[in-house]
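Notes to accompany the following structure.
With one protein chain withheld, the remaining protein chains of the complex are depicted in position.
Up next is subunit A:
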Amino acid sequence: RQAHAYHMVDPSPWPLTGATAALLLTSGLAVWFHYHSTTLMTLGLILMLLTMYQWWRDIVREGTYMGHHTPPVQKGLRYGMILFITSEVFFFLGFFWAFFHSSLAPTPELGGCWPPTGITPLDPFEVPLLNTAVLLASGVTVTWAHHSLMEGQRKEAIQSLALTILLGCYFTTLQAMEYYEAPFPFAE
């Protein structure tokens, strides 16, 4: 028996399978681009999905049935989430920096103007606005799900989570439609 509240994780193969999947995915992408074979990449994708399923299943087991997620452990998990969200913030900061770099001083190659010559921009108050509403709505529904879970309301937790996922699917569908209808592709 241990004299502390921390989680000493049992040996697990999933970090290795995950790292292998990362290798297969990256090299597979390069092979696809240059040698037109998707085998390596497909293997990597399957291995990644298997790793995700089995690793997260193990975490659910450890945290619930096996009681390993004590308050100090939960604190560590919260820190992890904060770190991830911070990295996401920087991810978006990169995109905004790139956008302002290109748009505030448009080069002569683009026609010296923004949007560049020949590019018809999307109306931000059409589907983009709808997607913003969908995104925010899913934040409301997932908060409902969180509180339902904390209050032990199983039926409502399932309903609100299902609504959240439904909104997510709607968002993705709208995005796919936008990509298809747009007058300019990603390459531009």
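Heads up, the rule we're going with is that a contact is a pair of C-beta atoms (placed from the backbone, for glycine too) under 8 Å apart; a residue touches a chain by one contact, two chains touch by 3 or more; residues count from 1.
Everything that follows uses one rule, which is that contacts and distances are computed from a predicted model.
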item: Missing subunit (named according to UniProt) among the choices "Golgin A7 family member B", "Cytochrome c oxidase subunit", "AP complex subunit beta" or "Alkylglycerone-phosphate synthase"; value: "Cytochrome c oxidase subunit"
item: Of A:Thr64, A:Thr86, A:Ser103 or A:Thr143, the one touching the omitted chain in the full complex; value: A:Thr143
item: Per the touch definition above, residue among A:Pro15, A:Pro72 or A:Pro183 touching the missing chain; value: A:Pro183
item: Residues belonging to subunit A that touch the chain removed from view; value: 32-33, 36, 109-111, 116-120, 123, 125-127, 129-130, 132-134, 136-137, 140-141, 143-144, 147-148, 150-151, 153, 156, 160, 163, 167, 176, 179-188
